[in-house]
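The other protein chains are all here in position, but one chain of the complex has been omitted.
And now, chain A:
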Amino acid sequence: MIKKWQLILLGIMVLFILSACSDEDGENAAEGSDGDITLEYWQYAFDSKVNLMNELIKEFEEENPGITIEQTTFPYDQYNEQVAAQVPAGNGPDVINLFYGWVPSYVDSGYLQPLPQDTFSHEEIENEFFPLVEATKLDGEYWTIPTAVRTLALFYNKDLFEEAGLDPNAPPETWDELQDYAVKLTKAEDNGRIEQSGLAWEPSQQGHHWLRDGLTYQAGGKVLGDDRKEVVWGEGSAGLEAFKYWLSFPGELGTSEQGFYTDDVTAFMSEKAAMNIDGSFRIGTLQSDAPDLNYAVAPLPAKDEKSTNASFWTNGITSDVEGEKLEAASKFIKFLTSEGVMEKWLDATGELPAKEAVAMQDKYVNHEIYGPFIESLPFANAHFFIDETKERDIVIDAANKVLLEEADPEEAFNEMVDSTQELYDEYWSDK
């Protein structure tokens, strides 16, 4: 009797332990016996992207029998967290879609391998793709390659333009015009409370990108030196000029407010903000969440030079992939960055083709909504991020010091430059 008891208990415990450890076994089994290769592909959950990817995977699998792709997605907010949690457990992907700003941390931690040069030669990449893809070129290697890129542009509400007596077909083109328009489009109460904001202004959303890659370059400045080691933001007067201009909207002009109707996108969608600086990726959201919004898009208002921010989600191969699997992974990424896929990608997600020849076709350049974004691509900059979150926080803090604590803009600016430099020093110190 007793021995049976013990056996049962022991059995239960063994089962417990086995079930806790058996996750990985299932995955290995998926590789199959007749040379079939299964690739694990991860991206963040964004409906239009996930659906398109399912179609593309089907297409790819038909063209390449013997390779199966499994797509796993995570909500954007948890993406890094999920990747971070799953990878040490050995459940990582083979091909991963990452925000370009995260790539240096991933490379740094040995998580990615460089794209094999026989499939992705540097010459080919540099000839065909927009130069902004160099943001993920590290240690002389391309680690990732994107299907599509996004740029920032000015979204404006045509109805509110008309209401304020402005021509909805003549959006602001210069810095001065933008300020002028923003003032005219702002409605405020006597006590200073803003009822309608001329320009939504949110440093934590696209605001910090606008400052870095838009305004700073427009004023003739630059954030990073060519070696990507030195922060040259503070050299000359352009950086500070851009910073002050950026702060003039919530500052002396009083046209904007942080957290106005919670965030810039909500404010613009609910017609509480007349203009917003946002990315091409917002088009889909506007179509689905605010289908009646009468808006148009224009390239960013410029000063001495034209510039806008570009960013992209990009595909890389994780470091443990080798042999046949690596070949399959390269093939898959090659497929994802082919002309045909890029065109489909634009139609489905609103993200712009990463190859110049595909993007600059007349049908796209002259498109009512995509046109302004594509037009901006040749002069778009993608800041080389070491740590997107931290660099973002540094900019937000600098803005808040001026706006909330009445710090001197120049001091806050210099502090921002110094803190950014510290980040870069720390990053390069062990390279």
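A few comments on the model shown:
Methods note: a contact is a pair of C-beta atoms (placed from the backbone, for glycine too) under 8 Å apart; a residue touches a chain by one contact, two chains touch by 3 or more; residues count from 1.
Definition applied: contacts and distances are computed from a predicted model.
Within the choices "ABC transporter related protein", "Molybdopterin oxidoreductase family protein", "Multiple sugar transport system permease protein" or "Protein FixA", the name that UniProt assigns to the complex's undisplayed chain is "Multiple sugar transport system permease protein". Remark: the omitted chain is touched by one listed residue; of A:Glu70, A:Asp180, A:Glu356 or A:Asp397 this is A:Asp397. Only one of the listed residues, A:Leu39, A:Ile194, A:Ile317 or A:Ala354, touches the absent chain: A:Ile194.
Only one residue in the set A:Thr186, A:Gln258 or A:Thr308 touches the chain that does not appear here, and it is A:Gln258.
Only one of the listed residues, A:Ser109, A:Ser237 or A:Ser288, touches the absent chain: A:Ser109.
One chain is missing from the display, and on chain A it is touched by residues 1-2, 9, 12-13, 16, 80-81, 83-84, 87-88, 105-106, 108-111, 191-195, 203-204, 257-262, 272, 319, 387, 389-390, 393, 396-397, 400-401, 404-405.
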